[in-house]
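Complex shown without one protein chain; remaining protein chains in place.
By letter and in written order, the chains are A, B and C; residue numbering begins at 1 in each of them.
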Amino acid sequence: MTITLTAARTIIRTAMEHGAEAGMKPLSVVVLDAGGHVIAFERGDGASPGRFDIARGKAYAAVMMGMTGSALRHRAEAQGYFVQAMNGLFDGRFVPVPGGVLVRDGSGAVIGAVGVTGDTSENDAAAALAGIEAAGLTGEG
Amino acid sequence: MTITLTAARTIIRTAMEHGAEAGMKPLSVVVLDAGGHVIAFERGDGASPGRFDIARGKAYAAVMMGMTGSALRHRAEAQGYFVQAMNGLFDGRFVPVPGGVLVRDGSGAVIGAVGVTGDTSENDAAAALAGIEAAGLTGEG
Amino acid sequence: MTITLTAARTIIRTAMEHGAEAGMKPLSVVVLDAGGHVIAFERGDGASPGRFDIARGKAYAAVMMGMTGSALRHRAEAQGYFVQAMNGLFDGRFVPVPGGVLVRDGSGAVIGAVGVTGDTSENDAAAALAGIEAAGLTGEG
Partner (left out) sequence: MTITLTAARTIIRTAMEHGAEAGMKPLSVVVLDAGGHVIAFERGDGASPGRFDIARGKAYAAVMMGMTGSALRHRAEAQGYFVQAMNGLFDGRFVPVPGGVLVRDGSGAVIGAVGVTGDTSENDAAAALAGIEAAGLTGEG
């Protein structure tokens, strides 16, 4: 199973609406496939220009490691050299904080990841989960 | 003047619809701001995973050089080493073919670029121009 | 709104004069546009050769994240791995200390950033703010 463009649009729109309704700063949202490649991305008006890189770095780290942003942050805090090693390995596309959320299908298989950035890491993750749920998929942040 | 997210959505949707109506292969479309940073991107279902990089490389080359994809291809064909030099300079994000289209505001200033990939370069450029026109902006491909 | 070359010259000259009058070490000053691209740079006589990279790294981090050098330093001190992750993401152009100052227009939109290096981080930031004010713009350091 793969994430269709229609599903990716639903994820992005819902995550952005979730953020606006909750009074968050402008969000930027990326949807990656199971290989870490971009399906869709949108940057909210007023967000800083580096937001694509940050959103993708969160989602890319999650999907390439098969770990959530929360788990990656825990490991980054416990092992300082871990982030350095992963950065070298994945050519810099590695941001180990919440807001990188795995997407699973009904059987539990990882079919992609969503990356959200713009507000606090915890709020970013909540917006991602709202979007994934609206698309009928299961998120793990 | 900047390209809003609403305008970027119009550009992407119209370009994709243009391609579908004309019987083109699935298109992928990116919209960059005047600094070459991603505002929005969508990859059509069935398109290969490298399409984000190709679409961005077309638009990035156009906006960073201030030249259209057509002009860049002309120069690439005349000076073989030109592409190599630009690839090094712009870290590989440089695809000098049609489908990289400059976006101008009413005063003629470059406010971003659109990159389309999936069909022939000429068809890609036509889809980009259709999208830019639908957003009330001026494209130069 | 964009920072003109005339405004950039005013920023750089004023920042350097501010430093000389206050007895600071030779300063180096860069002005970046809203996409992080260089508009102008000058390195004071006697400054070390790496100063362009440091000045740009300060300003680039600020503009790409939409955060001041002061805020970035605070986060760097709180989360050690944050700097590593951002360094990978932005290809090493990331120096999270004061002296990276956002430039805003009258509406509050970020239109670029100034990076100053050469003296203490706090003095660097003060010189940047003096330059930005002299150009009739608003700095946030």
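Quick note on the criterion: a contact is a pair of C-beta atoms (placed from the backbone, for glycine too) under 8 Å apart; a residue touches a chain by one contact, two chains touch by 3 or more.
If you're wondering where the values come from, they're calculated on a predicted model, not measured in any experiment.
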Considering the complete complex, which visible chains touch the unshown chain? B, C
Candidate in contact with the missing chain, chosen from B:G23, B:G80 or B:G136: B:G80
Residues of subunit C in contact with the chain that isn't shown? 4-5, 8-9, 33, 35, 37-45, 49-50, 52
Spell out, residue by residue, where the missing chain touches subunit B. 34-36, 63-67, 79-81, 84-85, 87-91, 109-110
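Assume only the chains that are shown with their structure count from here on.
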Linking chains that touch, what shape results: line, ring, star, complete or other? complete
Superimpose the Cα trace of subunit A on the Cα trace of subunit C, which carries the same sequence, then give the rotation angle to the nearest 5°. 85
Same or different for subunit A and subunit B, when you check if over half of the residue numbers at their contact belong to both copies? same
If you average the CA atoms of subunit A and of subunit C, how far apart do the two points sit, in angstrom? 30
Dist(centroid_CA(subunit A), centroid_CA(subunit B)) in Å evaluates to 25
Note: subunit A residues in touch with at least two other chains are 49-50
